[in-house]
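First comes the structure, then the notes that go with it.
Removed: one protein chain of the complex. Kept in place: all other protein chains.
Lettered A and B in written order, each chain numbered from 1.
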Amino acid sequence: MKLRTSIIVLALAAMLAAMFVPGCKLGGGEKVLVIGTTDTAATLDPADCYDYFASNILYNTAECLISYAPGTADIIPSLATGWTASDDKMSYTFTIRQGVKFQDGTDLDANAVKFSLDRAMTMGGNPGFLLDPIKDVVVTGDFEVRIDLNYACAPFVSMLGYTVGSIISPTAYADYVEPGTWLPNQVVGTGPYTLTEFVEGDHITLVRNETYWGTPPFAERVVLKQYSNSSALKMALEKGEIDVAYRTFAPLEEESLLANGKLVAERGQSPGIRFIVMNVTKAPFDNINVRKAMAYAVDRAAINDTVFQGSVTPFYSLIPDGMWSYKPVFKDIYGEAPDLEQAKAELALAGYSETNPLPIQFWYTPTHYGDTEANLAQVLKSQLEATGVFQVELMNSEWGRYVDDLMAGSMGVFMLGWYPDYLDPDDYVTPFLTEAGAISMGAFYDDAAMTALIQEELAETTVADRTETFGLIQDQLALDVPYVPLFQKPQFVATRKNVKGALLEPLMILRYYLITKDGWK
Amino acid sequence: MGRKSGSLLNYIIVRLLLTLPMVFILLTLVFVLLRVAPGDPASAMLGGHASVQVIEELRQQMGLDDPILVQYGRYLGEVCRGDFGISFRFKVPVWDLIRNRLSATLELVIFAFIIAVAIGLAVGVFSANRRGKIWDFLGDSYGILSYAFPIFWIGIMAQLFFGVYLGWLPTSGRFPGVIVPPVTHTGLLLIDSLLEGRLDKFLVTLKYLILPSLILGIAISGVFARMVRTNMLQTLKADYVVAARARGVKERWVSLRHGLRNAMVPVVTMLGLQFAVLLGGAVLTETTFNWPGLASFLVQRLLERDYPSVQGIVTVFALMVAGVSILIDIINALIDPRIRY
Partner (left out) sequence: MRRIWARLKGELFTISGLRIVIGLIIVLFYLLVAVLAPALSPFDPEKLGVGEMLQTPDSTYHFGTTYLGYDLYSRTIYGTRTALEIVLMATLIAVLIGVPLGLVSGYLGGWLDRILVLVMDSVYSFPDLILAIVIAAVLGSGLLNAAVAVSVVYIPQYFRVTRNHTLSVREETFVEAARALGASKLDIIRRYIFPNVSQSIPVILTVNSADAILTLAGLSFLGFGITPPKPFWGLDISEAWRYMTMTKDYPQIWWWTAIPGFAIVILIVGFTLLGEGLNDILNPQLRESQR
């Protein structure tokens, strides 16, 4: 009996001791930055990477020909020191920076640039279509590359700043050039941090690149810890287990963090948009009246109130409010508040009424856009059913399957979001309203007039001209309604008080290399 | 009963052979289920923008156009070699994904098991000794209640209380980001941190491990408690126990030594059966506590329709269950030499 008692006492003592062990004082002097998030990264292969978190990791570990000045949308040289365009804008020549080494020791040269861009174009990965304008990449010198285009493309240089244009080491990726042969959990680039550990869904470790050509980052080691829900993330931040928390908190949690005097929290404008997609080839959404009814029925103000506690900004086009050429076309045509009578009228034109209701399946994905998604879906359901004609069944599937389904066209109406790859209104138009783009959005929209307008805006060279064309594009968007824009969700970041440098950026890049803590040199 | 007392080795071999069919049946079940489900693996692997031609090539490569039986045969062959295919979502071999997480689940399950046995023994012995009194009734109720309370629910309540309100324990995860985890020898952080000689890492690991394993352990312990109590009650009535009491052996020793040891065989068997329940409970515990183990991973893979991963994980679980079952039989055979072939 004595033995048993003493064992129990020992066990309890150990547990009590463990409870009161602080988590943070260990680690002895190393400059570690721990960033928490609820995002997951599917693949770090730049040729296939098209989700936010993986892109962000790539922004910090690999580099492109151009970059953006921190906190702005201004293009600055990165791996290219300068560039010139031909007169007809069909050809761009880039001068490559010298003396740069990849993280595996290989030297950067024009061949590496050609290798990376060719690979991204031929592998058939998710973001590959962004490089469609490129016809050919020609090496014109050890440190000079000329890119010839298929068609004039005004935002072309900007596009190269997205991670699909990451320049990677030809040595490391030599065996991964056939379609389907990805390198998903490693990356070898030229960036300020080197990836050392990628435990899918749990954490990712980055270590300072000591041979980096630019300004060295502050933190020696960055640990990206992944949490499966926002309450765990919030708790971790409050307890000091992480230094920075970015994406994605629920609105109530954001309020709480903003009010917490022990933390620093900031909400900022974001170019991220949320919208409804309708597959225009799938009944009943092939009927324009049904689509218009949907546009009439949504109540953005109610969504803002009920789901988001007033923290989002309703918007009325695909191009975000705040970007040049924005035109609130949906407000102009469908009104700011929902118009149930008009919605019913449109549905009547399509042959549906209260005696002949329209049953639909409305899809959403429960975690990818944060935990508020299920709430958003339920609110939309009740708004649509307020017409008395729509009968909504809510369906959901996780992100991986969701993307499969949307590309296969099996979802008739569903919710989606978009973060820009490059800062130009074109990035809100081409991926949505061209034939190829609309396929990848699951809308399957294809209109000759629209396509012509898009080609026009790409070819035009002045902002004034392009603004005019974008205006026409948005007008037609509101008439064809393959998408119903809902709102723009602001960015939100929360850090502990001793953390500095976690900027909210127009492109939503979180630059780990700029983050530092008080007391670090 | 006509059993010859054969060698232990014979017994082990026969048991192994008998459990193999179970694993095969489960493999087949999973295979059928996942082929029935819609969705094309090849286009899922390649991502959205691949051309039809490239998809078709990959289908050929993956052998997806072969007759079902051929695919089945190949699948079995691959499984035997430990090749579980490539995950759709992460595009890496499934086995790599499983390997990382298996030890997390094992650590949780083992610790929970220990706790469950400890509680079960304590409650069972305690209430058996006090037959008919209030403790007996409470012990019995414990059995029912610990089963009826859903794991995820007590888990959440515990998180709320110990994590949010008292702030003593973390509510999620296995290890904080700030510290470098101990060098991997066994994959079990408790052991690895001791091997590294870092008491601080050991204590931190314990801090994260306590709540999930306690919850899981409690959930399983009810059955043990009742089992132990029932068996002890029976043995306590046996003649030799009465004799021991008559000889004046102290009451405590009577129950412990004589009652307990003979109660063990069916209890050990019960442990084996409960392992399956433990794994099921681990799914809920790991999800509730964000524990990066194989069980919560299964849920994620299922939700994302990453079928190769699901196949692999289910196979591993089936093997684990089969393995434990064999182990239990062997232990029983060791305890009771009458059980042999």
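Everything that follows uses one rule, which is that a contact is a pair of C-beta atoms (placed from the backbone, for glycine too) under 8 Å apart; a residue touches a chain by one contact, two chains touch by 3 or more.
Keep in mind that this is a model prediction, so the values were computed, not measured.
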* Quick one: which of B:87, B:103 or B:159 touches the chain that's been left out? -> B:159
* Tell me which residue among A:181, A:196 or A:382 touches the hidden chain in the full complex. => A:382
* Structure fact -> Of A:366, A:388, A:417 or A:490, the residue that touches the missing chain is A:366
* To do: Considering the whole complex rather than only what is displayed, give the residues of chain B touching the chain that is not shown.
  => 21-22, 25-26, 29-30, 33-34, 36-37, 144-145, 147-153, 156-157, 159-160, 164-165, 171, 230, 266, 273, 276-277, 279-281, 283-284, 287-288, 295, 298-299, 302-303, 305, 310, 314, 317-318, 321, 325
* For the chain that got dropped from the picture, name the residues of chain A it touches. => 229-231, 234-235, 238, 250, 252-253, 256, 306-307, 366, 371, 374-375, 377-379, 381-382, 394-396
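Basically, only the chains that are shown with their structure count from here on.
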* Along chain B, where are the residues that touch chain A in the complex? -> 39, 43-51, 54, 57-58, 61, 88-92, 97, 100, 163-164, 167-173, 176-180, 200-201, 203-204, 206-207, 210, 252, 287, 290, 292, 296-297, 300, 303-306
* Structure fact -> Within the complex, chain B is touched by chain A residues 1, 14-15, 17-21, 23-24, 26-27, 32, 34, 36, 42-43, 45, 48, 50, 124-126, 128-129, 179-180, 182, 184-185, 199-203, 223, 225, 227-229, 231-232, 235-236, 239, 241-242, 397-401, 403-404, 407-408, 436, 440
